[in-house]
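A selection of the complex's chains, in situ.
So that you can tell them apart, the chains are marked A, B and C in the order they are listed, and the count of residues begins at 1 in each.
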Amino acid sequence: MEKNKLYLELGLKDFEYDRIKELLNREPNEVETYMFSAQWSEHCGYKHSKELLKKLPKNIENENAGYVLIDDYAVVFKVESHNHPSAVEPYQGAATGIGGIVRDVLAMGARPIALLDSLRFGDIKDPKAKNIFEGVVSGISGYGNSIGVPTVAGETYFDDNYQTNPLVNVMCVGLVEKDKIASSKAPAAEKLYVYIGSKTGRDGIHGASFASKELSGKDERPSVQVGDPFSEKNLIEATLEILDIPGVLACQDMGAAGILSSSSEMSFKGGFGCELHLDKVPLREEGMSAWEILLSESQERMLFLVEPGVEEKLAEIAKKYFLDYAVIGKTIEGKNMKIYMNGKLMSDMPINALVDAPSFYRKTSTPSYIQELKKEIPKSDIPLKNALFKILKDPNIANKSWIFEQYDYKVGTNTVIIPGKADASILWIKETNKGIGVTIDGNGLYTYINPFEGSRNVVYEAARNLVATGVKPLGVTDNMNFGNPENDMVMWQFEQSIEGITQACKELSVPVTGGNVSFYNESGEKAILPTPVIGMVGEADLNHIMDMQFKMASDKVYLIGK
Amino acid sequence: MKIYRFEALITLKNGILDPQGAATQKVLKRLNYKIDNVRFGKLITFDLEAENEEDAKKIAEEITYNSLINPVLENYELKLLETRELEK
Amino acid sequence: MINAGIIVFPGSNCDRDAEFALRKAGFNTEYVWHDFKEIGKYDLIFIPGGFSYGDYLRAGALAKFSPVMNEIEKYVSKKQGFVLGICNGFQILTESGILPGALTKNTSLKFICKDVDVKVINKTCSFTKFVSKEVLRIPIAHAEGNYYISESEYIKLKQEHRIAFEYVENPNGSVGNIAGVYNENFAVLGMMPHPERNSVRTLGNGDGLEILLSIRRSIEDGKK
């Protein structure tokens, strides 16, 4: 393929390509074009959102996941979406979503102690939607249960607007003593990058790249990622053991754009360069090219940075846990990333060029649908009694035990308030009297009608859920699920939504510790309802918590509020 | 009408990770077996009632492709094992 | 001190829960990695729940090849102490032939996590001698807890009083509502429900602790 066409096939725009040439002072070669296409993708580069995300009241910058403190502990938490993979392959999509978010929390040195899921599907009566729904729930169950992290709360909505584009947002909460928090920042040059985990295959190499290169026959759909919860469980235990070894300096999970993004970001954050030797990477398939190895999103892999001499200890731990191990490179003085394969230099360029994707922010104005909506006054002539039964029968209101009983919500023996018993769940910090309250909420319809107030309300709803169980809100993580950001209406909804969340967090004095953006949630003409999802954690004194069951006959019921 | 017994052999596509196969292989290697390429698949047998073999095969293909396999991850091979008269 | 060894396989995930509950029940606890071979000093071997080897192939199937399993077989045949297998631990014990029968997929084909009532069937042996209640409320959490045993073996189990617990309401399709069984000499118990998950009031009504306490007291009495 002609070089100048490759970048277009990979989804880079002309002006971006010009920018790349400017940054490099030359044309990028083939491998480099792939590297840019991945790092500058919406997923890694946050091109459409990074300008606006700056508005959120953050308490931590630039780590794998954020945290809040409860006494001597850091409660690490983050939410992430796996919407598109779940639409293609519901079981594996959801399973690998769990795997990914667990590794984000793990990379902070925290033991994962809880999962939450926020799910949206089409009409449950439609066989396709039902299929996706059942697959997603069993994927979360299959993976989450196996790795021994309880899924303790969530929410589930059915609505036509998510018919072909379901939302699968999963959140992980972890616990670590606050002076043991791990960092992803490389502190010095000449330290070794150690790869631990499953082998690298061709899975999850981005669709865009694939369309241009590989697809030759109908049987080739190699981009589906399959989760291996056994390796993940081993990786959790191995990582926690490794982080206790003196001389282990930093770590990061290999998520989107795998080896490339983890190694470049770790080096960049520390202000160093790095050198990678791709032939050292443990491979699952034959004949993988340099760009495939760099971009592969094979699951269950972590990257550590260690003092030379310490790597042997990691090798032993890897062996103990049936994991692959390799030293694949090192940090170096300077600002460049150097990629070698079989001794041949494939690329040598400044890391900041890779990490610093251009911003696509633009101003937008109120779209016309908002005016239209204001004219519509919803009316209903259903008699009150029938309305009540209709509501109770609605799958959105009905009991969700079919879902949460498939989740092991008790493993870890910390779940003090279990799903179905209250609006939030509470996890015990053992050997103390403290608990961590957790909840996850979203409301696409309200946000569609009024993106600012709708989003502000979601934060308040999460806070109310916590407070109702006796938990004081401490921090927020957000997952922004929106349509195509190149569309002005979507961009406006997004901006309004960020402002609504920002306002609510300031009003409640809770920081945003991190989050995730998922754009392009549409298929055909139709975008999903704009759906910001809010995960919130807080602190509880276990002597003062409350569930929602009525306790005794003849107790009085009060209604408080306006 | 006759009864046709089919066997669907369902295997993972090349390049798709097989965590079960990989873990089983690791354990067997530790037991010193010289084993490699352990891959897990499914074997599903079923009986179909149909007018003739051609029809039966068509329906079996349809069932296998639409309901038994996951075309994103799996390949299949369908075998007609036996034919017998429908007992009344 | 009464010593409990908690066997940890790669993929075990209730090992830490077991450690907590056993400590609450007054045991001195240690983790035993599956490659380890010195288990003679323990009064109780606890095989915890989880997904040993991912439960790949079949639940419990690959764990039986871990070196510690040979030692456990010897420990059982020499009657060195008690063995308690919970959930995946039960599956491992049946897969390795230490306990009869097999655990297969729940009839619902789904993982089930909830609290269930189990009847204590045999209250004369060490595991249940000091249990005060007839029915215990204990959580289950499994996808393959459907206990299968042939008709003739079932009759034999019944005659020998080797059925330890029965579900009040069968959640998974188990033959005879069986939730737990003993080996021939009542030194090995395998059960699907998780007593260690209901060992303190913060986590439930504490029914699970009764079983652990019964074991400890029986061991103490035996040492007198």
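A few comments on the model shown:
The rule we apply is simple: contacts are C-beta pairs under 8 Å (C-beta built on N, C-alpha and C of every residue); 3 or more make two chains touch, one makes a residue touch a chain.
Note that the structure is a prediction, hence the values are computed from the model and not measured.
Only one copy of each distinct protein chain is drawn here, but the full complex in this file has the composition A x1, B x2, C x1.
Note that only the chains that are shown with their structure count from here on.
Averaged C-alpha coordinates put the centre of chain B at 36 Å from the centre of chain C. Multi-chain contact residues of chain A (touching two or more other chains): 228-231, 322. In chain C, 53-54, 56 are the positions where the chain touches two or more neighbouring chains simultaneously.
On chain A, the positions that touch chain C within their shared complex are 138, 141-142, 145-148, 228-231, 233-234, 320-322, 404-413, 415-416, 428, 430, 542. Note for the complex: chain C touches chain B at residues 53-54, 56-57, 62, 65.
Contact residues on chain C toward chain A in their complex (touch as defined above): 10-11, 13-14, 16-17, 20-21, 33, 49-51, 53-56, 110-114, 139, 141, 143, 194, 196-197, 199, 202-203.
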